[in-house]
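A protein chain is absent from this complex, but the other protein chains hold their places.
Letters A and B mark the chains in the order given here, with residues in each chain numbered from 1 onward.
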Amino acid sequence: MPNMNSCLSYLARQLLRMIVIIAVVATLAFVLTATAPLDPVTAYLGFDRMQISPEQQQRIIQRWGLDQPPTVRFTTWAKNVIRGDLGDSLVYNEPVISVIQKRFAASLKLMALAWTLSGIIGFVLGVLAGTYQHSLLDNAVRMYAFVLASSPTFWIGMVLLAVFSVKLSWFPICCAGPMGVPPDAVSWAQRLHHLILPAATLSIIGVAQIALHTREKMIDVFMSDYALYARAMGESRLGIAWWHGLRNALLPAVTLQFASLGELFGGAVLAEQVFNYPGLGQATVEAGIRGDVPLLLGIALFSTIFVVTGNAIADLLYRLIDPRIRRGEGVA
Amino acid sequence: MNTQTIARQLPMPGIRFSLGTRRSRTLCLVIFCLTIFVGLFLWAWLVGENGLAVNFTQRNQPPSWDHPFGTDWLGRDMLVRTIKGLRISLGIGMAAALSSTVFALALGLAAATLGRHVDLVVTGMIDVVISTPHLVMLILISFSMGGGVVGIIMAVALSHWTRLARIVRAEIMQLKTADYVRLSRRLGRKPLWIARHHLLPNLLPQFLVGLILLFPHAIMHAAGLTFLGFGLPPHMPAIGVLLSEAMRHISTGYWWLAVAPGVALLFFVKLFDLLGGALRMLTAPKTSQE
Partner (left out) sequence: MLEINDLSISFSRYGGWISRSQLRPIRCLDLKLEKGQIVSVVGESGAGKSLLAHAVLGLLPGNATVSGQMRYQGADLSPTRIRQLRGREIAFIPQSVGFLSPLWRVGGQVARAARLGGKDTARAADSRDRAFARYHLAADVKSMFPYQISGGMARRVMTAAATVTDAKLIVADEPTSGMDEDNSRNALAYLRELADRGRAVLLITHDIEAALTVSDQVTVFLNGVSVETADSKDFEAVDGLRHPYTQQLLNALPQRLFTEVVNGHRRGAGNGTGCVHFGACPLEKDVCGHAAPPRKRIGNGWVRCHHA
């Protein structure tokens, strides 16, 4: 029986840790944007100050304390954030929160598809490569990982675009839906059609990582004492992979998947740029280039929460599922 | 113990010779890699401005014997552009990696030697950096420095130091509690002597390998940043810039503008990986007894 008290205290500690990290990152992000060679008023109002009436300008300056020294600005911003107000994005002319909501929904589809694909395909390839070491499949997987795992994501996207969209015309060149069609009218099939190439771009590297990692674990399994014992019992290669390999390789693979959410998001930023996909990644780039500080800060905060949660889940899974850690060390 | 461990543990009389062959092969690999790097920089320097002449009669040519990488929309030879771009990208990447190393060394050392509080702070910093999505941090830092080359170098440097710092910290902490170090101190050896004779030989191999393996990451992330448009002025066409310009022309079918620079970058990144792997094998001979 897992100890209830230690369970709760662990959860409490993790939660506290997450909050501290998010707070620190928020502060850091604010400091970074504050030290940018951009004066705070312009950052919030944009360069088209003509469009906004002087009273509007004054109100915004008041609400965000833009004429105050940095420390005051920070506390104002922090207070606003805690209240749920992240400000307005000047690039998209709407509240930061709604921008993030809409765009994250789009990015989520892309990332979820890529994450699932890379997890499943990577795991299966890794298991097979590790079980049949030195076979053709194993060598193919290793060659694939060697070449592609360190390729830049955006370049892979461009190659895929060039081959499959331009040359072969199998897939659309850009965006989340056909041109001119409003987002609500896009069917699932069309959405998928537009998702495939960007998702493939994101998966290609993820597959390589999971496959290699799983392969290593499978090889460890086959070199272990218990695999020897299993062979002595008459277990075949495939049998060892199924009965011993899977349970020893599954947890590390899943943990790795959850811990790689940061890279996934980074890849999404690049992939969305290549395929002009209207997701959160593209919004980040726009915010960075055009100096949209509220949006940039909002995205920084949000994406950090995303990654920190992923890391925490990875850690939790590890403790929950590995019976040795869950029930504590020791002998009955 | 299982038979595989038995087979591996048996004393090997001929091992010195076999290690020599493998050593010499790895050494060859190292020299090969270094030669190519130097070669690249020399080539870029020697080519000068020649190949970059604008030539409207030769616009948008696919790869051929005259122009192995094709030409771009201004008639410039892509091979020359790629070489120059590589030199810039590699230069930026290496500068970032080196700065990152200094940072990592300083922080790792501080964490391991200046007491618990400093250690806590540094570990906290490491936690924070790895909890932020990499690219977001890069964009933030580059934004904060106002873009430009320095911005990119700093951005990459400040987000890549964690792994190396951890290695340094772990090594030093382990050494502090090692028996032979404590013995040395008892025998009255000065800290500097201990640092030179115990610390350095243990730390240097791991550190060197970590350093070399930092380069590919730094180069690729710098390329990613420049691709996204953060910071390099147009007269510094690094690979990322080349690729982002190529984006505009993909739909018109000029695929070589994108493929060639990318392959070149990939080649050099892989070279660093190989170099790192070879160095690791050379400096940790116990792992090469396969």
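Observations
By our rule, a residue touches a chain if its C-beta (ideal position, glycine included) is under 8 Å from a C-beta of that chain, and two chains touch if they have at least 3 such contacts.
Since we're looking at a predicted model, the values are computed, not measured.
Only one of A:106, A:195 or A:230 touches the absent chain when the whole complex is considered: A:230. When the omitted chain is restored, the residue from A:13, A:59, A:167 or A:247 that touches it is A:247. For chain A, the residues in touch with the chain missing from this view are 225-226, 228-235, 239, 243-244, 247-248, 322-324, 327, 329-332.
By definition in this document, only the chains that are shown with their structure count from here on.
By the touch criterion given at the top, residues 1-4, 124, 127-128, 130-136, 139-146, 216, 220, 223-224, 227-230, 243, 246-247, 250-251, 253, 255, 258-259, 262, 265-266, 269-270, 273 of chain B touch chain A in their complex. Of all the residues in chain A, the ones that touch chain B in their complex are 17, 21, 24-25, 28-29, 31-33, 35-38, 146-147, 150-155, 158-159, 161-163, 165-167, 173, 223-225, 228, 261-263, 265-266, 269-270, 273-274, 284-285, 288-289, 291, 296, 299-300, 303-304, 306-308, 311.
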